[in-house]
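Omission of a single protein chain aside, the complex is shown with its protein chains in their original locations.
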């Protein structure tokens, strides 16, 4: 059973029960997604780089992080549904692209640089 | 078959083959996610509110949108994996919360307001 | 008197009085900036495209918008100060670039497209 498909169905039901489709154009949903990414960023902003890897795996930060990631996924699914996009297929195809663009042999332990 | 689980496996393989785990702390991944949400926003910024609903369903914008949503999902899954979070379960739980906080009877056709 | 210079001085004083320089590396400040842009986006997400131009100029939305834009400017100035960048000069130079790249004659009433 596809869990993205399951979530899409749950989200559709939630939205139509409240008659909220009218608000869910792609520009508005992208602003909502930006809002949720902002909450995630706010959660992490002052966490020390030296402790962040353990901090996110336990305690209160872990729990809050789960909620923010969930909110982001919900708006992402709403956007995909609004645009008629199969998220799982799109992500698989993007990963195959990335594998071609960044051959493991050339990029081992080296992040692709945004500044030449 | 869980597609989020499938994608998580593909992404882990992609990452370890390149030895990129070292870059994938939550602060860096959140910056990467912000970068992808920025590309989505850039795609939609000047699209007219009156045509956006059809624009995202067809043509070049539809295709590009699919790629940006895919990139966002990939970093979201990396973040969930880094923090040991079950994204599908977290999203289901968040939806159940939202259903309680916004009863359909009270919020029909009315968006929750951020400004009182 | 330069108001960006004035604000930079105020912000430096605020930061050193609390010994917060230690938190203000560029990655953390960019996450904080993302958090504030998220709050701005959240404020606008469900506002109707047909009323937004008047909505932002009056009432409670106007006031809240002023606060969010202020927060964004504060983190932007912190980032510029951290990196030793003259924001006003950088913005003037970017505007001159944009004027060259988008000749008024060719782009009148037409937004530069992100999708060809």
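When the chains are written out, they are named A, B and C in that same order, and each has its own residue count from 1.
Rule of thumb we're sticking to: contacts are C-beta pairs under 8 Å (C-beta built on N, C-alpha and C of every residue); 3 or more make two chains touch, one makes a residue touch a chain.
Predicted, not measured: the structure shown is a model, and the values here were computed from it.
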Problem set entry | Touching residues on subunit B - with respect to the absent chain | 23, 27-29, 31-32, 34-39, 41-42, 44-46, 49
Seminar exercise, completed: Omitted-chain footprint on subunit C covers residues 1-7, 10-11, 14, 17-20, 22-23, 25-27, 30, 33-34, 37, 40-41, 44, 47, 49, 52-53, 56-57, 62, 65-67, 69-74, 76-77, 79-80, 82-85, 87-88, 90-95, 98-99, 102, 104, 107-109, 111
Seminar exercise, completed: Touch rule applied to subunit A and the missing chain gives residues 27-28, 30-31, 34, 42-43, 45-46, 49-50, 60-61, 64, 111-116
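One rule holds in what follows: only the chains that are shown with their structure count from here on.
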Exercise. Graph of touching chains, which shape: line, ring, star, complete, other?
Worked result: complete
Exercise. Per the centroid of Cα atoms for each chain, what is the distance between subunit B and subunit C, given in Å?
Worked result: 24
Problem set entry | Inter-centroid spacing, subunit B versus subunit A (mean Cα positions, whole Å) | 3
Problem set entry | Residues of subunit B touching at least two other chains | 27, 30, 34, 49, 111
